[in-house]
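These notes concern the structure reproduced below.
Other chains dropped; remaining ones untouched in position.
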Amino acid sequence: MPIVALLTDYGAVDSYVSEVKAVILRYRRDVQLVDISHEVGRYNVLEAAFVLRCASKTFPEDTVFLCVVDPGVGSHRKGLVINTSSGKRFVGPDNGLMYPAAEEEGVEEVCSIDVGRLNVEISQTFHGRDVFAHVVGMMISGKSLGDVLQPFSEYVRLELPRPDIGAGRVTCQILHVDRFGNSITNLHQSQIPANLGFFDVHLKGRNIGRIPLAHYYSAVNPGEPLFLVGGTGYLELAVNGGSAADRFRIKAGDRLILTYQGLPPSL
Amino acid sequence: MPIVALLTDYGAVDSYVSEVKAVILRYRRDVQLVDISHEVGRYNVLEAAFVLRCASKTFPEDTVFLCVVDPGVGSHRKGLVINTSSGKRFVGPDNGLMYPAAEEEGVEEVCSIDVGRLNVEISQTFHGRDVFAHVVGMMISGKSLGDVLQPFSEYVRLELPRPDIGAGRVTCQILHVDRFGNSITNLHQSQIPANLGFFDVHLKGRNIGRIPLAHYYSAVNPGEPLFLVGGTGYLELAVNGGSAADRFRIKAGDRLILTYQGLPPSL
């Protein structure tokens, strides 16, 4: 049974996601349709790219990812199918959304979608349903995509911002604030100095003090802030039983400067 | 594998939707359960009817739709099964919710549900689980509904409001505001004059100016309003990268007067 995982900014209020699924089911019914999220920040390609890269790692290797955060829908941006060496495949718009996840799996072949050859009616604003769902349906039902797909090399290579790591000082960025207000940075656990007890933290010019680095939320008292490595594998700023985003007024995109005693692991 | 599509106003916070699914799964397990939406406006039968009509078109023809927006639950309103000529079937309360969608598919036979013959315990407030899910379960598992269903002709025929189309002037109504703030009217694309570049727009007595008619969101500058035909096939008022509903303080039910140079397609 094939697995199709969906990531969009379509939201849960509307019927858009169900229409995407309805098209896929017209090609094949015994399929596991898994929602990654449909509530990523509207049109926020960077945040969605981060969420996709984190989530896609956990899926089985033959999963097809249908991804739509698509501010340019209807314009000349192309649609893509990306095959990776792990076997995972990504279908969605060419705006960088899928690139960080695909790169992690090893980009093997990128094709653009020739919508004219799909032989379906295509609206100007809903390519998730009218283009990408058809391509996914054909892929999982063994239908030949024939000349719908054309090798393509000029695709958008979106790089997630990297932390700036120096001796005693890291500048990192909040890439995602989760439902709990946990503020997830772009500093991977492999980039955190060993045996560190705390960071001194500056956020947007404010010194917000010394915050311990712990292993789990309840390692500090309720209401106290902490750093820890979350399920994503990245450093996050949290508050035990509370919201770091509310407490420190953090939103995705904000920069943190962390200073500490010692050397970074990469030096 | 049968497909059951669900539309309710039960929301995602509570467990109600899962209980509806649990009952269906007691009849048959290999079924695709697809959520259309559970976040339509509470008790808003008109909005839900519009969302259902738009979404149901995309589904395969043997889909069973279980629909519950049901302010009259527990009162004397009946439950219905509507069979259509396309093959799609609709199960839910007799309050008009399913009528516009069923009419689009061609109403073939309407039956009322005799809850007394279902032989299940029925709460006064949760017919989605206690009545409609059982009926759907029996339908998809090939169980005879026997005399549970009775032909019925006095069902509610809800008509979605139609636009008033005159020479140079259309009065239409916002039927749904989506997650993006796109404000979807009841003016179908077939009713839009050809070769039109813009509309002059009055909203609730205010002149909100001249707004271009475009093919996709990014055809105008970020932050600029536009009209376009969305994935629903209806004219919508949008703001590129923003929210038309916020910008113009629009909500479902609001009326728009559009004036333009030329003749409507129907004259």
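Labels for the chains are A and B, by order of writing; each one numbers its residues from 1.
FYI, a contact is a pair of C-beta atoms (placed from the backbone, for glycine too) under 8 Å apart; a residue touches a chain by one contact, two chains touch by 3 or more.
Predicted, not measured: the structure shown is a model, and the values here were computed from it.
Q: Give the total number of copies in the whole complex, keeping in mind that only 2 of the identical chains are shown in place.
A: 3
Definition applied: only the chains that are shown with their structure count from here on.
Q: Quick check: superposing subunit A onto subunit B on C-alpha atoms, how many degrees is the rotation, to the nearest 5?
A: 120
Q: So how far apart, in whole Å, are subunit A and subunit B when each is placed at the average of its C-alpha atoms?
A: Those two chain centres are 31 Å apart.
Q: Show which residues of subunit A lie in contact with subunit B when the two form their complex.
A: Touch residues, subunit A against subunit B: 10-19, 21-23, 25-26, 29-31, 33, 42-43, 71-75, 123-126, 129-130.
Q: Sort out for me which residues of subunit B touch subunit A in the complex.
A: 1, 3, 5, 7, 12, 30, 32, 34-40, 51-52, 54-55, 58-60, 63, 176, 178-180, 215-219, 228-231, 233, 241
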